[in-house]
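Removed from the display is one protein chain of the complex; every other protein chain stays in position.
Lettered A, B and C in written order, each chain numbered from 1.
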């Protein structure tokens, strides 16, 4: 399950949907990325995300496929929001369901690291000193 | 936040409650443990959890304190259910909120590993061959 | 003067004994180790359990060494191998 959406998401509903078909799920590891009010010494008032339509979806699908291939997990879901996002709001959700927890932790961390590295999504920070497109990997 | 409860829990609500006071939360890592229908070669029909009242709560509080001390995270929540649990139902939820994700992943995995090792909670598996208290570490 | 120790049983032990707790009396210095021996003598089925599995013992809800000395009113718990989580 891959989604690029404007709307917020509900962790409970998304996790339940991903686990739905599996009675052999023993573990789910969820990563939630949210908008912080402070980053690298600057106060942040809000964020905006832009993506490359078409390529971003393909990159996310590829990342999901790769995670399923490289780790012993049952399913992977990735949701990334775009548009304006207020402080404390949700940005990104990654859910990995598996039989055993070790693989789920590894796969989930891999997924968010790779997303930041390879998916064409850009973040703009609104700060008191002006608006800046973030162009370094955290 | 530490809870030992009979009732199910909602991941969204618990995560939101834990993140509530923090505007500097950039990451939440959640571990959800659920009841699998299969374990070590046996079909499982259901589970039951028993705990040592008083000591289990203290162990969970201590585990939370230790996680907060050893990792650079903002807060940790642990919920473990007791009583009878059906296949596919939730068992345990660990939520770690932090400014950065690496620490949240490490802290969350530490927390579930330690919970299994040190908190006086016992699991009984109902199988086709009879009921068994599980007495080995997964 | 007679001292009392409360002993709690959980999970497999509770089920095997059909008993969640019981009291043990003693007159002079008692270690956790000696108490376990007395419990095993009273419940021979427990001897098998504790010999083959990695049990822990708690005194007043703290995991304790077998050499610990007990005092009147202590709560001792026999903890079968833990299996919380999922």
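Please note the rule applied: a residue touches a chain if its C-beta (ideal position, glycine included) is under 8 Å from a C-beta of that chain, and two chains touch if they have at least 3 such contacts.
Source: prediction; values computed, not measured.
> Give the residue, chosen from B:27, B:87 or B:134, that touches the chain omitted from the document.
Reading the full complex, the residue touching the unseen chain is B:27.
> Quick one: which of A:34, A:67 or A:98 touches the chain that's been left out?
Of the listed residues, the one touching the omitted chain is A:34.
> Of A:2, A:18 or A:91, which one is in contact with the hidden chain?
In the complete complex, the chain left out is touched by residue A:91.
> Considering the whole complex, not just the chains shown, which residues of chain A touch the missing one?
33-36, 49-52, 54-55, 58, 80, 91-92, 112, 115-124, 133-138
As a working rule, only the chains that are shown with their structure count from here on.
> Whole-Å distance, chain A centre to chain B centre, using C-alpha means?
Here chain A and chain B have centroids separated by 23 Å.
> Provide the C-alpha centroid distance between chain A and chain C, rounded to the nearest whole angstrom.
Using C-alpha averages as centres, the distance is 49 Å.
> Report the inter-chain centroid distance for chain B and chain C in whole angstrom, where each centroid is the mean of the CA atoms.
For chain B versus chain C, the centre distance works out to 27 Å.
> Which positions in chain C touch two or more other chains at once?
86
> Which parts of chain A, given as residue numbers and ranges, touch two or more other chains?
Residue numbers touching two or more other chains: 26-27, 101.
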